[in-house]
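Remarks on the structure that follows.
Every protein chain of the complex appears in place save one, which is left out.
And then subunit A:
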Amino acid sequence: MSVQAVRVEPSPVSLSHLQRLEADSIHIMQEVMAEAERPVMLYSVGKDSAVMLHLARKAFHPAPPPFPLLHVDTTWKFQEMYRMRDRMAAESGMELLVHRNPDAMARGINPFDHGALHTDLWKTEGLKQALDLHGFDAAFGGARRDEEKSRAKERIFSFRSANHRWDPKTQRPELWRLYNARKNKGESVRVFPLSNWTELDIWQYIQLESIPIVPLYFAAPRLTVERDGMLLMVDDERFRLLPDEVPVERSIRFRTLGCYPLTGAVESTAATLPEVIQEMLLTTTSERQGRAIDKDATASMEKKKQEGYF
């Protein structure tokens, strides 16, 4: 006599918004892997990069992600960022490529003397150089649509011409979960798997998954100066003090991380993840407010993107 197994249909499993965002991001990464010839992951060491890297490790488990990490370095990042970068590369088992624009290096381009040129040469030009140098045809980036208005209309698969320009008017429609990854000769594609994540989603996911992030996101006493309404951290001896400036120790943290002389800190006592999220939720300014780059003009980001900024 045999016993017929009766399968009791379970009540529906309720997937949380984070589980669904995670699944969609993994789907996007696997599509790129299947369709691109030479993908790379742009790794800026910030919290979004941390989440993106974590998702990549999930997407390709049990193997390490089958592409390198690329850090477009400006030589002016916070020291703690360099430490975190090297640690995460080792932990993930991925190859780490670091590109520093040799032209910017030779000309001694720095944030103190060169203003906007610093970002243009080290980041925008540096990125183009690195992609061309290695022949990468698909680059993952951690940009989110909620960051900035022009991002809200950018596709998840965002094509760049052979000279890396973005044309918002010829974007391909993206329907369902169908991504057309086919490229014309010389074209490359930037892929944004975090497109539909918000800042709150990122923080909650970091907490839920215990993802390591640079300690600068948490408040601690640090040496600072106040300049042009921004709190800047004196991260190393290269920081040029103005004649009457004296570094002051303040309890600060950062909402975004970039080149330390260009990244504004906020005064804060939030030293744990829940406290940081609490502060984020109760704050009244957006995270890009700490970046000097967006203040140039209303549509500055859109313009930079058309020129090839990530």
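The definition used in the following text is that a contact is a pair of C-beta atoms (placed from the backbone, for glycine too) under 8 Å apart; a residue touches a chain by one contact, two chains touch by 3 or more; residues count from 1.
One rule holds in what follows: contacts and distances are computed from a predicted model.
Participant: As a check of understanding, state which of "NADH dehydrogenase subunit H", "Multifunctional fusion protein", "ABC transporter ATP-binding protein" or "Transglutaminase-like enzyme, putative cysteine protease" is the UniProt name of the chain not shown.
Facilitator: For the chain not displayed, UniProt's protein name is "Multifunctional fusion protein".
Participant: Looking at the full complex, which residue from A:86, A:174 or A:245 touches the chain that isn't shown here?
Facilitator: A:174
Participant: Extract the touching residues of subunit A with respect to the undisplayed chain.
Facilitator: These residues touch the chain not displayed: 9-10, 12-24, 26-27, 30-31, 33-34, 57-63, 145-146, 149-150, 152-153, 168-169, 171-178, 180, 182-184, 195-196, 198, 200-201, 204, 207-208, 274-275, 277-278, 281-286, 289, 298-299, 302-303.
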